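A single structure is presented below for examination.
All protein chains but one are shown in place.
Then we have chain A:
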């Protein structure tokens, strides 16, 4: 992958290359450079398959990481292109015109992480959740337990326990 990285580095300002496996590497690029880099990868380097587009919430740093995973089947290589975005307001250029299937990923990211992709088809329509008005649920600051306590009434007669504590109790009854 180092050869590919060296070629790309001449045309795009890239971050450090993270070589995870001989056939998989990750690289960070600035938001403004993403579109031209993806076009270059698709048209010049044979990375024609957009495997996935997803986000990672780095709440502590105040960033979202978008990962565009590109695959070159003939060369048996994958390159993950990372883009760091500020969490609020989170907005990114749409790539639905490059891969029509990206519109679905972007719609999900809009709903689950609150990342906007202006111009992406049906991006504001509900995807999985219906009528959701709270914090986008895949953000790290969305508290699932608090949501559950607020929305659902507890069923009488049911007890629940923390799985970790329960396992400790089962395995080490003397120490708990």
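Quick note on the criterion: a residue touches a chain if its C-beta (ideal position, glycine included) is under 8 Å from a C-beta of that chain, and two chains touch if they have at least 3 such contacts; residues count from 1.
The rule is short, and it goes like this: contacts and distances are computed from a predicted model.
Novice: Looking at UniProt, which of "NADH dehydrogenase subunit D", "Solute:Na+ symporter, SSS family", "Gas vesicle protein" or "Cytochrome c oxidase subunit 1" names the chain that isn't shown?
Specialist: Result for the unshown chain: "NADH dehydrogenase subunit D".
Novice: For the chain left off this view, which of A:8, A:37 or A:50 is in contact with it?
Specialist: Answer from the full complex: A:50 touches the omitted chain.
Novice: Across the whole complex, list the residues on chain A that are touched by the chain not included here.
Specialist: Counting over the whole complex, chain A touches the hidden chain at residues 18, 20-21, 23-24, 26, 48-52, 54-57, 67, 69, 73, 76, 78, 80, 99-101, 103-104, 126-130, 137-138, 140, 144, 163-164, 167-168, 171.
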